[in-house]
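Step one of this worksheet: look at the structure below.
Showing chain A:
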Amino acid sequence: MNTFFLGMALFLVLNILAGLWRVLKGPKQADRMVAAQLFGTTGVASLLLLAQALESPFIRNAALLFALLTVMAVLAFVRNTSYGVVEDNNDEHL
Partner candidate 1 sequence: MMSIYEILSILFCLIGGFFFLAGTLGLIRFPDTYCRLHALTKADNLGLGFIVIGLIFVSGSVPEVIKLSLIWFLALVGSSSACYFIGNHIHLLSKVRENRNGPDI
Partner candidate 2 sequence: MPELLILVPFTGALLCFLFPGHIRDVIGLLCAVLTFVASIILTGNIYQNGPIRLNLGGWKEPLGIGMCVDGLSVLFIFLTGIVGLLVSLYSVSFFSKANNQSLAKHFWPLWLFLWGSLNSIFFVSDIFNAYVVMELISISAAALAALSGTNASLIAALRYFLLAMAGSMAFLLGVGFLYAQTGTLDMYLLGAVTDGGPLMAMALGLMTVGLIMKTALFPFHFWLPPAHGEAPAPVSAVLSALVIKGSFYLLLRIWCTVFQDTTASPQTATLLGLLGLTGVIWGSYQAIIQNRLKLIIAYSSVGQVGYLFLLFPLVFITLDPAWKIEAWTACVFQTISHGLAKAALFLAAGNLIHATGTENLKSMRNIADRLPMTTFTLALAGVSLMGLPPSGGFVAKWMLLQSILASGQWWLAAAPILGGLLTAAYIFRILSQAFVSDDQISCCGHVSFVMEKSALLLAIFSILIGFRSKEVIFLLSEQVYFVIQGGIIP
């Protein structure tokens, strides 16, 4: 049973790795941010599964914090880029 949960967690980690492709590719900053947000949720799920697999319930608190705090980076991103920088990074796509 625990092996199954560990395998599921591994599967989710592989998902994150696949999603990294979008971070590398872009093209916009917003795309990268979307990917980061997706990783946040996937990471939460993966931590929950690990907590079950390794039988250490306090890992759930780490998952809780991830769920609570990932939105902050997005907020910082939006607030900083909306005010000062209006340009996007890779203008060649426009």
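Selection criteria: all candidates are chains of the complex that A comes from, given by their letters.
Quick note on the criterion: contacts are C-beta pairs under 8 Å (C-beta built on N, C-alpha and C of every residue); 3 or more make two chains touch, one makes a residue touch a chain; residues count from 1.
Just so it is clear, the structure is predicted and the values come from calculations on it, not from any experiment.
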- Query: Given the complex, what touches chain A, 1 or 2?
  - Reply: 1
- Query: For the complex, which residues does chain A have touching candidate 1?
  - Reply: 1, 4-5, 8, 11-12, 15, 18-19, 21-22, 28, 30-31, 33-35, 37-38, 40-42, 44-45, 48-49, 52, 57, 60, 63-64, 67-68, 70-71, 74-75, 77-78, 81-82, 86, 88, 94
